[in-house]
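Only one protein chain is missing from this complex, and each of the others stays in its spot.
This part shows subunit A:
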C-alpha cells in the first residue's frame, strides 16, 4: 500500500484534459427515432416565431410572442397578462411532473432525445462526420499533424458550427419581437442593443457547449442526471447491457474454438464507438449514459451480422434484469409503463392541464383589482357621511375599447364618484370608458352614512356595457370611526 505522500506525488494529475469522443455513425430504429425527434424539435424551435396569428389591430399578429416591453405573452389564441402568470407557473409545474412521468417510465429519455444540449451536440456530431468523415477518419485527423488539409477541414467545420450557432441565437430573439420586423432591423443595424447582445451570447454558448464541451455539460455541469437518479426506480426502463447473457465476452473466433465457453458479447466495441458521451455501457448504469439507445442499434446490428438474437443491450428495468438473470422472463412493456406510479403522475399532470384549460375558458377579459386606501382609512365629510377611498385597477384585456359600469352592493346608502368629477355628480353607479388592451387606474370615492358597523365588507363590481356583460368583482372593506370617536 502506497503512503499518501507517494500518491500525491505520482498519482493522476488534479486536472484532466478532455478525452475526445468520436461517435461512429449508426443506423437502426432508435437512430431513426432520434432523427425524427431532432427534426421535430428543431423545426419547432426555428419555425414557431414565423407563424402568424391575426388578433386584430390592437395586438401583434405573431402566434407565439413573449412581449417583454408591453408585458404580454401571446400563445396562439391565449394571451397572458402579468397578473395571470400562474398559467406560466402551471405550465412549468406540468413540465416538471411531465419529467417525473417520463423519467419514472423510461428513465432519462429527455436527456437522450429531447434535451437541447443533446439535440445540438448530435447536430454538431453530424457536422463532424460530414466534414471530417466517420469515427476513424476523425481520430486520425485529430491526432495527425496540422497539415493544410486539417486546417481547411477545421476552418470549414468551425464555420458550419458558427453558422448553426448564429442561426440558433438568431431564432431565440425572434420569440421576443415581431420576427419579420426584427429580422429586417437586425440586418440594417436598427435592432435594439439587447438583441445583438443576446444573439452574441447565444451564438457563443451554442458554439462552445454544442461544438466543444458536449458530453462534459451532461457529466459535469448539468444537475439533471443527479436528480434523475433519485427519480428512477427499479421499474424504470434503462439502457442495460445484459451481462448475464453477454459475459464472458469473446470474439466469434474464440467462441467457435470453445463452444459454450463464451457469452453473446463478441467484444466488437461497437456500443462504445457509437456512444455520443464516450462511455462503455457494459460497465453498468452510469451517470454519463443519457439513454439515447444508439448502443442498442449498434449491438443489434452486430448481433444480426453474427446471427445471434438482438437485445444483448436493450431497454430493461432493474427488476427485469434480476428476473432474467435468474432465468425468468421480464414483464411485458405495457405493464412496465402502466403502473401505479406512472398512472398517478399522469393523473396529476392531466388534472393540472384540465384545470388550466377550464380556467382559461372561464376567465373574463375584464379584470378588476381594488385597493383600499389606508392612510386615512376613512374621511369624515361635512354632512356627516363617511368617505372611503379606493384605487381601482381595471384591466381591459380585449383588443377593443370598452365601456363598463362600476357599482357597489352590500353598502346601504352608498354613492360613488371618481376623481374625474365631484360629489355633486355622485351616484349609485358610474360608467367608465376603457381603452383597448390596457390597464386603467381610477381613484374611487365611496361615501356612505356614518351609522353602521365600524368595519363592513361590501362588493365593488364591474359589468360590460357593450356586448359581453361579464365583469369582475372584489369584496373590500368599508371603514367607519368607532362609536364615540
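Details
Note that in this section contacts are C-beta pairs under 8 Å (C-beta built on N, C-alpha and C of every residue); 3 or more make two chains touch, one makes a residue touch a chain; residues count from 1.
Rule of thumb we're sticking to: contacts and distances are computed from a predicted model.
Missing chain, UniProt name from the options "Sugar ABC transporter permease", "AzlD family protein", "Transcriptional repressor SdpR" or "Cbb3-type cytochrome c oxidase subunit": "Cbb3-type cytochrome c oxidase subunit". When you scan A:213, A:252 or A:465 for touch with the missing chain, the hit is A:213.
Checked against the hidden chain, the listed residues A:44, A:95, A:130 or A:420 yield one contact partner: A:420. When the missing chain is restored to the complex, the residue among A:17, A:69, A:193 or A:326 that touches it is A:17. Only one of A:89, A:379, A:433 or A:475 touches the absent chain when the whole complex is considered: A:379. Residue positions on subunit A in contact with the hidden chain: 1-4, 7, 11-18, 213, 216, 220, 373-376, 379-384, 387, 389, 417, 419-425, 443, 445, 450, in rising order.
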